[in-house]
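Okay, so here's the structure we're looking at.
The other protein chains are all here in position, but one chain of the complex has been omitted.
The chains carry the letters A, B and C, assigned in the order they are written, with residues numbered from 1 in each.
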Amino acid sequence: MVGTPVLFIVIPLLAAFIIPLTGMVWKNSVRIIPGLVLSYMLALSVSLMWHITETGTVVEVIAGWKPPIGINLVFSPFSGFLATLMIFLGLLVWAYSYKFKRNVDSEPALKYFILLMLLVTGSVGIVLTGDIFNMFVFIEIVGISGYGLTSFYTRRDSAEAAFKYLFMGSIASTFLLLAIMIIYSQLGTLNIAEIADKMPMMSNKLKVISLIFFILAIGIEAEIFPLNGWAPDVYTQAPGPIGAAFAGIVVKSAIYASVRLVYTMFDLSGALDLFIVIGLITFIVAETTALRQERLKRMLAYSSIGQMGLVMVAFGIGTKEGIFAALFLIFNHAIIKSLLFFSGSYLVYNKKNKFIKHVNGMGKYLPITSILFTIGAFAIIGLPPFAGFWSKLAILTAAADSKMLMLIAIILTVSILEAVYYLRVINRIYFFPKKKSTEAKKPTLNALIVMISLGIIIMVIGFYPDLITGIIDRAATDLMDKTGYIKDILTINN
Amino acid sequence: MEKYLEILNYTIYGAAILLLLIGLYGALTKKSLIKIVLGLSIMDSGVHLLMISIGYLKNGTAPIFSPGHENELAKMVDPVPQALVLTAIVIGFGVTAVALALVIRLYKHHNTLRIDEIKNLKW
Amino acid sequence: MDIINIILVIFFAGALITAFAAKISSIVQDILFIGTILATSIIFFLNINTNTETIINLSHINLTLGLTPLSLYFAFIVFGLAVLAGFYAVGQMQGKKKKGYFYFNYLLSIAAMFGILVSKDLVSFFIFWEIMTWSSYLLVIYNGENVQKTGIKYFVLSAIGAYSMLMAIVIIHSLTGSFLISDLISGFNNMSANMQILIPVLLLTGFGVKAALMPLHIWAPDAYSNAPMSYTAIFSGALSKMGIYGMVIVFLTLITKLPQETLIRDIIAWLGAITAAISTLWAIKQDDAKRLLAYSSIGQLGYIVVGVAIGTPLAMLAGLFLAFMHGVFKSTLFMVVGAIEKQTGTSNLKEVTGLIRKMPWTFIAALISIIALAGIPPLGGFVGKWMLYESLITSNHYLLVTLVFFSSTAAFLYCYKFLFGFFLGQEEKEWSHVKEAPAIMVVPMLILSLISVVLGSFPQLILKPINSALSYYSLPDTYNNLWKESMIFNKWGDQVALTPIVYGVAIVFIVFAVFLFFKNRKTSRYVTTKDISTSGEVPKEHENLTFKENFFQPFLRAVEPAMKRQMDKYMLAFAKGLEDLFDFTRRIYNGNGQTYAIYAIIFVIILLLLSNNLFS
Partner (left out) sequence: MKKAIILISLTILGVYLIDIFTGIGFGTQHFASGVKDAYLIGSKETLKVSNVVTSIVVNFRGFDTLGEVTVLFLASMALGGILYKKRHDVGERSVLFPSTRIVMSGAKLLFPSIVLLGAYVFIHGHLSPGGGFQGGTIIATGFLLMLITYRNYSVSHNRLSYVESFAGILFIGLGLAGYFINNSFLANIFPAGKLNDLFSGGVIGIIYVAVGFKVAAELTGIIYTVLHEKD
C-alpha cells in the first residue's frame, strides 16, 4: 500500500501551496509537479483498489475522531472506482495539455495546472468524503477551479460562460446549504452514514423538501435539464482539454453525489422514478438540441449532457443491473467523450468560432486525429465493436428486465438522432473539401500519445469488456449495499 | 401577549428567509451584473443567518468555556452551525470575489453591464 | 481455436493490414485484399461443419458461433460473390483514391455478413449486423460530398431497423433469460400474447430495412446507386440477403407459432408484392442504369419476401432459390454497369450507346443476366419465378399472384431498356475509343453468367442445400418429391421439365444461325446505323435515329397515378420538420444567464408543488 485515502486530498493541496514557490525558482516545475502528483494519486488509487478487494472498504477518519464526530473518507469499491477513473482522466488531461501555452510566460500556465489539479482533487474529494458538509466544501473547490479554468482564455467569450456557471453555482450552493441545514436541524449530524441510519426519524415533509433542494443543487452540477444552460457555454469556452475534464470528472462527481443521496441517504421510493423522468427529459432535450448545432464543441457538450441524462435514467432503474449499466456508461462516456474533446479541439484548432464546418476535409491533413475522432464517434453512438456498445446493451437489458419497454423505445429513438449528428461531422471530416483558409494544426506528441492510448482503450474494451466489468460489478454491488455502508463507517475501530 | 411573542420568535427566521428571497429576486430580475452579484451576496447572507439561527438555544450562552463558565455545557448554543457558517462565509467571499472579477472582464469585453446584452453564447 | 474464429480473425487482421498497406505499394494492397478473401473462402469451404459451436464469454454474455444448414446456404452466396466481386473490385479500383478505405470496409462487411450467418445468439448477431451496417455505410458515402444525404438516410433507416431489433433482443433476454436463438424458439410459446406479436414485428422491421421492404426501402435506390459498383454487387447481391436470412428464421420459427399467423404472412407478402410492383415502375422510369438496377433490386427482393412470407414449402423454396439467383444475376448487372462506367465515365442510358461491338464480353454477361432477370427460360430466373407463381396459386393467393405477375411482366420493359440503351442503338463517335474492360473485371462477370445458365438447367444444385436448410427448421422435406410440388420439375432427376424442349429449340436456332452466318459470310458487310439514306436524306453526324429518349412514355403515363406519391418525400419532409422543430426548441437555451437561473427556480417550484405526488 502506498498510502491512505486522505493523501488523495492532502498531497495535491500541499503541492498546490508549494508550486508557487518552486515556480519562482524553476519555471517548468509548475507543469511537472501537478503531473507527478496526479501520477502518485493514480498509483495510490490503483493500489487501494487492489487492497480493498482483499480487505473490503477502507474508511479513514480525520483528526482521530470516529465518524459521527469527525470527518471520514470512504474508499469503497464504488467510490474507489469513480475516484480512480477521475484521477486517470485528470492525468490524461494533464498529459494532453502539457505543452499548453509554452511560449507565454509561466504565470497563466501555472494557474492552469494548479487549477486543473485542484479540480481533480475536489472531484475526488466529493466522491471520497463521508460527510455532507465536507462534500459542500469540495463542490465549491470544484466550482471555483472550474470558474478559473473556464475563463482561462481572455480573448474568447469565456468570462460570459464562467459568469453563467458562477451564477448557477451560487444558487446551487445556497440551496445545498439550506438542504444541509434542514437535515442537520432534524438529525443533529452531518455524517452521511449516520444520516442514512437516522433518516427514518425525519418527518416525511422535511425529507422531501431537503431532497428537492439537494436535487436542485446537485442537478446544476450534474447538468440535468433545465439546470444545464451554463454547461454548453462552459464546454465551448474552456480550453479544449478542460471540456473533457468537465465531462469526465466534474459531472461524474455530481452524479456520484446525487446517487449517494438517493441510494444511501434518503429512503424515498419516488426518488428513483424522478431520476428516470429527469434523466429522460435531459437526454431528449440535449440530443435534440445537439442535432442542429453549428459549433463542434457545443455539439459535444450537448451530447455529453445527453449521456449524463442516460446515466441518470440507468441509475433510476434501481436494480443492480441498472447501476451496473450506469457505471459502465460513466466509464465509457469518460474515456470516449475525452477522446472526442481531445481530437475535436485539434480538428478546429486556431479557429475562433470552432464551427463544425471548419473540420471539412481534415481527414487528409490530420489523418490520425480524424481516425481517432471517428472511433470516438462510433463508440459513443454505440456501434459494435466499440466500447459504447456494451454499455448501451447493458442499459437496455436492465430496462427490459424491469419491464420498461417505453423507456427502451425512447432511448433507442433518441439514439438515432445522436448517430445523425455525429455522422454529419464525420462525413465532413472525410468527404468535404477543405477550405483554403483553414489551417490544420498537427497535434503535439504528448497530445497524440494521449489520444492514441484512449483510442486503444476504447477498442480493447470494445473487444474485451470483461477487463472492466468485474470492477464495475463490484462497485454496483457496493452501492446497493446500504446497510453495509452504514456499518462500515459507524462501527469503525480506529 | 404570549401568542404575539410566539410569533416574534420566528422573526429571525422570517428575516433570514426574506433576505434570501430579496437576494434571489434581485439576482433574477435586475439587469446589471453588479446588482446580480449583490443579489447573490444577499442571498448568501440570508442563508447564513438562517443557518446560525438554527443552532440558537433560548437563553443560551456562547459555546466558549470562559473561566468560571466551564460547566455550563447544557446551556451552550449549538456550535456546529457557527463553525459551518464560518466556512460558508469564507467560501461565499471567494465566490463573490471571482464573480466581481468576471464582471470586470465582462465589462471590458462587452462594454456593458446588462446581462441581457451579453448573449454571445446561445442555443 | 475454432475454424470460425480463425476466419473472423483473418478477416479483421486482413482488413487492417490491407488498409495500411497502401504505404508499401498499391499492388501489395491488391494482393493482400484478394488473398484475404481467398484464404477465408478456401478455409471455409474446406471445413464446412454444421455441428460445432464456439462459445466466447464476454461481459456475462455467451457469444455462440456455429453454422446451421440455412446459414451455410447463405454463406455460399456471400463467399461466392465476395470472391468474384473481389477480383472485379481490384480491377475497378485501379487508379482510384482511397483504395485502402474501400478494401478495409469491403472486407469488414464480408466478415460481418459471415459473422451474422454463424451467430447462434442474438448479441453476436446484432454486433455483426451493426458492423455490417457501418462498414456498408462508409462505402455508400465513398463518393464524396454529394452523397452525404444518401448516407445519412441509409444510416438512419438502418439504425431504425437495428434498434428495433435491439429492442426485441433485450425484451427476449428479459423474457427468456438468454440470448440464444434456440432459447428464443423454444421459449416463444410461453410468452404473453402481446410479446408474441411485438417481438416478431420488431425483428421483421429490423430485417425489412435491409431487405428494402416497402415503407423502409427509401434508402435503397440512392444507396445502391451511389456505392462503388463493385461493392453494390455485394450490397444488392449478398448484404440485402441478410435481411432475407433473418426473415426466413422469423417466419419459420416464430410466426408459425402464432394464432394470427396468416394475417402477418399476408401483410408481409402484400408489402413485398407492392414493393415489387412500385419499384418496377420506378425502375422503368430511370435513365441512369445504376438507379434502374437499384430499383430493380428492390423489386426482386420484393418477390423473395413474398415467397418467404407465404411460407409454404414450395414458396420458401422459391424465395430462397430466387435469393440465390438474384445474387448471381444482379451482381453481374451491377458489375456490367461498373465496367461500362469505368470505360466510358458515365452510366447514363441516354448517353452511352452501341457498345455491343466495343465490349462484347460485357454484353454477353449482360444479356445472360438480363434474360435471367426477366425470367425467360431456360435460365435460373425462370425456375424461381415459376415456383413462386405456382406456390402462390396453390395457396390461393390469386390477387397476389396477379400483382406479382404484373410487376414481373413490367420488368421486361426495363430489362429491354437496359440492354438496348447500353449496347444497341447507333454508335456514336463519342464512344468510338471505348475498349473492353480488363480481364480481371470481365472474367467474374462471365463466371457469374455461367452460373445463371447452369442453374437454369440444374436447379437441384442449390435446391438441395435449401431443402436441407429448411428441414433443419422442421419444414417438410420437399426435395425428394419436388415433382409433386411443382409441375416445372420432371419426375426423373428433378430437372426442369421444359429444359429439353428449350434446348431443342435453341439448338435448332443456333444451327440455323450458324448456317446463315457461313452462307452469307462472303456477301455481308458491317453497316452502321448511320449508313442509310431515307428518301435521299443522309442523316447528319449527330442526328439521333434511335428512340432512346422518353422510353415507354405512354406506359409511364398510364401508371403515373401509382407513382405520384413517393414515400421518400414524405419521410424526408417528416425528418425536415423534426429538425426544424428541434431547431426551435433549442431556443430554450437563450444565452441569458438570468433565464437559466429562473429555470432553476421554476424547476424547484415545480418539484415542490408536485412533491406530494412524487414521493408519496
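Assume a residue touches a chain if its C-beta (ideal position, glycine included) is under 8 Å from a C-beta of that chain, and two chains touch if they have at least 3 such contacts.
The shown structure was predicted, so the numbers you read here are calculated from the model rather than taken from an experiment.
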{"item": "Omitted chain's touching partners, listed by label", "value": "A, B, C"}
{"item": "Option touching the unshown chain, where A:Pro68, A:Gly279, A:Gly318 or A:Pro384 are the choices", "value": "A:Pro68"}
{"item": "Residues belonging to chain C that touch the chain removed from view", "value": "598, 601-602, 604-605, 608-609"}
{"item": "Touch list for chain B against the chain that is not drawn", "value": "9-10, 12-14, 17-18, 20-21, 24-25, 28-29, 50, 53-54, 56-58, 60, 62-67, 70, 73, 76, 78-80, 82-84, 86-87, 89-91, 93-95, 97-98, 100-102, 104-105, 107-108"}
{"item": "Interface with the undisplayed chain - residues on chain A", "value": "6, 9-10, 13-14, 16-18, 20-21, 24, 60-65, 68-71, 105, 107-108, 111-112, 114-115, 118, 125, 131, 133-134, 137-138, 140-141, 144-145, 147-148, 151-152, 154, 159, 162, 178, 182, 184-191, 203, 205-206, 209, 494"}
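By definition in this document, only the chains that are shown with their structure count from here on.
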{"item": "Centrality ranking, top chain (CA atoms only)", "value": "A"}
{"item": "Chain pair that, of all pairs, has the most C-beta pairs in contact", "value": "A-C"}
{"item": "Separation of chain A from chain B, taking each centre as the mean of its C-alpha atoms, in whole Å", "value": "29"}
{"item": "Distance between chain centroids, defined by C-alpha means - chain A, chain C (Å)", "value": "45"}
{"item": "Residues of chain C whose C-beta touches two or more other chains", "value": "586, 589, 591, 593-594, 597, 601"}
{"item": "Where chain A touches two or more other chains at once, by residue number", "value": "160, 163-164, 167, 171, 232-233, 289"}
{"item": "List of chain C residues in touch with chain B within their complex", "value": "586-587, 589-594, 597-598, 601"}
{"item": "Residue numbers on chain C that touch chain A, as the complex places them", "value": "57-60, 123, 126-128, 130-131, 133-134, 137, 141, 144-145, 147-148, 151-152, 155-156, 159-160, 163-164, 166-167, 170-171, 173-174, 579, 582-583, 585-586, 588-589, 591, 593-597, 599-604, 607-608, 611, 614-616"}
{"item": "Of all residues in chain B, those that touch chain C in their complex", "value": "24, 27-29, 36, 115-116, 118-123"}
